[in-house]
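A single protein chain has been omitted from the complex, and every remaining protein chain is retained in its original position.
And now, chain A:
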């Protein structure tokens, strides 16, 4: 059994407490138009072609059996031991609060393999964070729940029509969120605001009505910027159109959802 990952990033500062290593897992049910990691959507390894690396006069692919320098594989499969070894590289820098963050893609989709890595990390007393959309089965969530110290949960949209467009099932999300919050785990809710998908009057109103039912460690609001143009290009994908929101719009919404004892932070990414 192996994990399919796209990248292992070290010295990550934005993905939880302390110094962290973030593992980007491949595979996600959703197809968010603003996705900044399109290479993690498919569960399979993919080939990408980067024409910046194509040198016609010395193109090796013109020779028989040679590898094209412009082609590269996106994603690789690693077993639990390899993943653990990568996580342990910066063990000394983690100290007490740092550790490993699993991101993606949707990490829950590989919960059956991931659980082995998490068990090993816990033996080393390394803290674990997971960034998730919660669009996965409850069983997968339950499998990882005992090992995760902090959950970063996305709240993309509460409009069924929008979620259908993203290929998700809103009921699955709400079930998982209810289950997770009932376990009183550390949960940080992240709300990406992007036009014309999540930043619509209907969705903002729905979120306003939804939030008072929960208590989170923190709610983070942020706008989405077009950061992944090159990634879409090399994968041969078309980047969908969308638009970020202004600082003022973020602040206005932050005030609109303000509640007593609920920390809300506007992030600048």
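The definition used in the following text is that contacts are C-beta pairs under 8 Å (C-beta built on N, C-alpha and C of every residue); 3 or more make two chains touch, one makes a residue touch a chain; residues count from 1.
As a working rule, contacts and distances are computed from a predicted model.
Per its UniProt record, the hidden chain corresponds to "Formate C-acetyltransferase" from the list "Xanthine dehydrogenase family protein subunit M", "Signal recognition particle receptor FtsY", "Recombination protein RecR" or "Formate C-acetyltransferase". In the complete complex, the residue from A:69, A:115 or A:237 that touches the missing chain is A:69.
Among the residues A:89, A:125, A:246 or A:259, only A:89 touches the chain that is left out of the figure. On the side of chain A, touch with the chain left out of the figure occurs at residues 9-11, 13, 18-19, 52-53, 55-58, 60, 63, 66-67, 69, 89-90, 92-93, 95, 98.
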